[in-house]
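On to subunit A.
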Amino acid sequence: MDFQPRITAFVCNWCTYTGADLAGTSRLQMAANVRIIRLPCTGRIDHMFIVKAFERGADGVIVSGCHPADCHYTAGNYHARRRFGVFRELMDFMGIDPRRVTFSWVSASEGVKWKDVVNETVARVAELGPFDAYHELAGDTITGGEPAPDPFEAASGAETPDPLEAHEVGR
Partner candidate 1 sequence: MNVYQPHLMNVVAVIDETPDTRTLRLQFKDPEVAAAFAFKAGQFGEYSVFGAGESTFCMASSPTRPEFIEASFKLAGKVTNELRQLNVGDTMGFRGPYGNTFPLEQWEGKNVVFIAGGIGLAPVRCVIWNVLDLRDKFGDVTIVYGARSVADLVYKRELEEWAGRSDVKLVTTVDPGGETPDWKGEVGFVTPVVEKTAPSADNAVVVLCGPPIVVKMTLPVLAKLGFADDQVYTTLENRMKCGIGKCGRCNIGPVYVCKDGPVFTAAQLKALPAEY
Partner candidate 2 sequence: MKELRDLARKLLADGDAGVVIGWEEGRRGARPAFITTPDDADKLIFDARCVHNLANYLNPRKPQVKALGKPAVVVKGCDAKAVAGLLREAQLTRDRVILIGVRCGGVVQTPEMPAELTEATVATRCYGCDVREPKLVDHLVGDAQPEPPVTAALDRRIAELDALSPQERWQFWTGQLAKCTRCHACRQACPLCHCERCITDKTQPQWIESSSHLRGNFAWHLTRAQHLAGRCVGCGECERACPVGIPLSLINRKLQLVVKDLFDYTVTDDPEVPAPIGAYAVDDRQEFIE
């Protein structure tokens, strides 16, 4: 499959970011489609982050933070759980396929789980295809001209491995 989905991940500083770091330092192989944005806590992750990611070209989104009872700020993830429980239903009702958004708890020690979350999400979104329906909401007048240069691609220069070929994915 040629399509390489763009996934934006919003993760908390204390658990998932550290977990993703662990996945890296452990040299776990995973799809390179995810751009991580680190935030202090899932409680700081607003639904508008997800909307903005879709607006600016993401095909899928991962929201991840500390497991229940592990929040660095005691209850941020509990609040997030309520808000995203509602937002997920709202997206679904408005016709945004909820499979494009992964919510997960990944702790600092769960590098392997992070790898799985990433690979599963990339595979799932790859199957759903590009989210052009959202990207082109404003029509030609909006996306206008050539696509935005990808700063990551320009920086790395390396060929992106096909996540489906290189790695075993799915449950």
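Regarding candidate selection, all candidates are chains of the complex that A comes from, given by their letters.
Quick notes on this structure:
As a working rule, a residue touches a chain if its C-beta (ideal position, glycine included) is under 8 Å from a C-beta of that chain, and two chains touch if they have at least 3 such contacts; residues count from 1.
Because the structure is predicted, anything quoted here is derived from the model rather than measured.
Every option in 1 or 2 belongs to this complex, yet subunit A touches just one of them, candidate 2. Remark: subunit A residues 46-48, 51-52, 55, 68-69, 75, 78-79, 81-98, 102-105, 117, 120, 133-134, 137-139, 141-142 touch candidate 2 in the complex.
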